[in-house]
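A single protein chain has been omitted; all remaining protein chains appear in their positions.
Coming up: chain A.
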Amino acid sequence: MAVAYSLPSDVSPATVTNTRSLLRIIALALISGAAIASRLFAVINFESIIHEFDPWFNYRATRVLASEGFYEFWNWFDPTAWYPLGRVVGGTIYPGLMATSGVIYNVLHALHLPVDIRNICVLLAPGFSALTAWSTYMFTKEMKDESAGLLAAAFIGIVPGYISRSVAGSYDNEAIAIFLLMFTFFCWIKALKTGSALFGTLAALFYFYMVAAWGGYAFITNMIPLHSLALILMGRYSSRLYVAYSSWYAIGTLASMQVPFVGFQPVRTSEHMAALGVFGLLQIVAFAELVRTHVSSKQFQSLLYASVIGMGILGAGAIIGLTYKGWIAPWTGRFYSLWDTGYAKIHIPIIASVSEHQPTAWPSFFMDLHSLVFLFPAGVVMCFRQLRDEHVFVIIYAVVASYFAGVMVRLMLTLTPVVCVAAAIAFSSLLDTYIEPTEPDVADDSSGKIAETAPAVDAASSGSSTAVSASSSTAKKTKKAPTAPPSVSAVAAAMTPSKKGEKPRGIFGLDTRFIVLLNAVGMLLFFVLHCTWVTSTAYSSPSVVLASQNPDGSQHIIDDFREAYYWLRQNTPENSVVMSWWDYGYQIAGMADRATLVDNNTWNNTHIATVGKAMSSSEEVAYPILRKHDVDYVLIIFGGLLGYSGDDINKFLWMVRIAQGVWPDEIQEPNYFTPKGEYKVDDMASPTMKNSLMYKMSYYRFPELFGTSQAIDRVRGQQIPKAGTTLDYLDEAFTSENWIVRIYQVKKEDILGRDLKSANAFAQGKKRKRTKPPVRRKATV
């Protein structure tokens, strides 16, 4: 057989194997390095700081864990959150993340490495991303081979879809959860392939870790049963499946019930019923198989089949019946809203209000996955070509995850691993085909020598050492093709699952190889450039600190949030209560150390609606609410001066909606729109809007800033009326440098017993009789 280029033939097989494993280790080490390094943009561009919102709570909890020990942390009751209700922290969190950092902290301190707990928290996500790359390598290795595994590891190491949730400082559950997800799946595949109870148990243990770490564990809880069910339906039941599933389910479920926040959910809620149902079905099928091997009578077997189906239906009916009776809780709203996409908006606005729960438009997919997004279907098709048991898993994963990612931006995170795996399978098949030096024979079918040395070929430079040789085995025996139109027969040959020695396959010539490989390597380079650009510009902002550019191109840091939080910490009594919208609850608790009414753990809708009502009603209505909740300060975010679009006026409609859900008589969303149905803050704004506490606080004294010229809100691009708003029940306490954070102090009741409005009017009328016309608005309500 001809070869397109010759390979050194004097290398011993042992050398080849050793070189291969050395290259593999080096490649993995480099991938880990790249994965960690690319996540450090956030630290380099800004500083070592905890990002966003939820991480601030995790950080605070971890600090408690590190300083006071695990038992204190476990029994921690936080009286400052959800004032005046308080929060039992130990029973309402997934403790996996904090426990992980706590262990790392204690180990490092035992080794006399005095690392600050903050740095551990900041760098935890990059560290675990290296582990994710490794577990993806292991997973993909089971799907195809090591070279595909290395490619998959390289992809997931730098793909923005995963970096978006795991940059340094993004100290959130997802930081460790994706590693656990991939490793649990790897253990499951391994258990399924080998029928080993050991790997089944390992899968269960990592499942337990996952349950302890992230609410998204329900994804595993349903993926593995779905895979098993598909295998049973395909007639691929085997004792390996039985052992793997039973060991995973029994141990995994018992273990997961040890997490207090999960408790008895695995046997009481619908999310977990699929796993239980498949477990039952598997027992029935196993029993039937057992009987079948021992009984020969044909009638008995058909009877058996009928009874298996009957029992399956009976079991399903029992689960449904129990759900109706209320023994099994129906799907929770969060889960249900994935299927019925209009559900959340109507019934649970608080879920619909979160920006990461919005559906995903295609640019987000391309931004997060780049070229992998179209390699992914090609990889899925290649899984169909072989269709071993583990390929079924990738296929199901691909369908389910791409649907979920389409429904919610946030679930892009679960899609990313399977995209990397499938794309790596496709890409490495391409490289295998075009690097393989053997050329098929055109005319004669003499069985030539196979290039045994093919594995020596590699492209280690791109992190993709391509050890071939699935293809060489198929090219081994060559037989004359039947006479058919060549292209048709080629497609047909590709479609039929590869059996040994069916048709010759291979590439002729060097130029063809060259052009394809050039194209491929170019695409990889572009991918790397894209990932670096996206990571450095889009995903590395801490959102606590904002950055803008000066006219000369240098970076200008906007640090309003911390300025305001530190002001609160240093200038207010320690027991004061701060009211803000729930987004900022964790940050206030973490940075300002003050009690908050509501925070990002949105467990009590009524409490949030109360805050929403206070913000969206007039001062007179809001004041009693504020006083009853002991609120001393009200904190709002206002972006109008700077053009910061994530401010409270833009979130205001959600406050209205959530409040409306609880008080439909008092708060009505249409009242906040102009008669034309527009959302305006200028002269045209509806009276309800103009009188709402949020509007007044946002634009209080705002026009004064512009002197004689017209005040313009830069976010909404609207002109703010010159007259400005007046506040009678609140005092402006602090406004940050760029006006992003504004803090108001709630006045105490008037000492003379007047209502504050008339007291104010009296005071003002006395002072400024001549400069100002008498009070424009009398207390009419």
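Side notes on the structure shown:
Operating definition for what follows: a contact is a pair of C-beta atoms (placed from the backbone, for glycine too) under 8 Å apart; a residue touches a chain by one contact, two chains touch by 3 or more; residues count from 1.
Everything below uses one rule, namely that contacts and distances are computed from a predicted model.
Considering only "Oligosaccharyl transferase subunit OST3/OST6 family", "Glycine cleavage system H protein", "CTLH/CRA C-terminal to LisH motif domain-containing protein" or "Glycosylphosphatidylinositol anchor biosynthesis protein", the record for the omitted chain gives "Oligosaccharyl transferase subunit OST3/OST6 family", by its UniProt protein name. Between the chain not shown and the residues A:G195, A:P440, A:G646 or A:G724, the one that touches is A:P440. The chain not shown here is touched by just one of A:G33, A:P330 or A:P359, and that residue is A:P359. For the options A:L254, A:L290 or A:L529, the residue in contact with the chain missing from this view is A:L529.
Touching the missing chain, out of A:A133, A:I507 or A:A622, is residue A:I507.
Check A:L85, A:A306 or A:L387 against the missing chain and you find that the one touching it is A:L387. For chain A, the residues in touch with the chain missing from this view are 341-342, 345-346, 358-367, 369, 371, 373-378, 380-382, 384-385, 387, 395, 398-399, 402-403, 405-407, 426, 429-430, 433-434, 440, 442, 471, 481, 486-487, 489-491, 493-495, 503-509, 511-512, 515-516, 519, 523, 526, 529-530, 533, 537, 664-665, 668-671, 675-677.
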